[in-house]
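Apart from one protein chain that is not included, each protein chain of the complex appears where it belongs.
Moving on, here comes subunit A:
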């Protein structure tokens, strides 16, 4: 029992830290609220969907920026998608960078775009690992009987 409480406390702390550091925002809460008996894996499903979507988009972005003449419209469209997805699950930092990425696209600033792409990739990998850790902890709690 002690271990379970410990684990639960750890989870709460970890979640709190994620919010505090700005990785996640209120939207993530909303997602968690939607999870119930009729929909037990809702959050994991949505987040997995996000990972797939994001990875695909990041690939597209890298490819588009790799072209000799950058197609800013296409770039903007992809970033817009990523922004939408990240805001839907509450990946706050990713969302923020997407906003500034869009600005760079509007200004047609290749340098800025490259920088933004680097930032968003970095943030995405961070949030991915954090969320995976979170899910692992939840699994552990479930396994321990919580």
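Worth a mention:
One rule holds for everything that comes next: a contact is a pair of C-beta atoms (placed from the backbone, for glycine too) under 8 Å apart; a residue touches a chain by one contact, two chains touch by 3 or more; residues count from 1.
Rule of thumb we're sticking to: contacts and distances are computed from a predicted model.
Matching "Nuclear cap-binding protein subunit 2", "Response regulatory domain-containing protein", "Ethylene receptor" or "heme oxygenase (biliverdin-producing)" against the UniProt entry of the left-out chain gives the name "Ethylene receptor". The chain not shown here touches subunit A at positions 15-16, 19-20, 22, 25-34, 36-39, 42, 45-46, 49-50, 53, 77, 80-81, 83-85, 87-90, 92.
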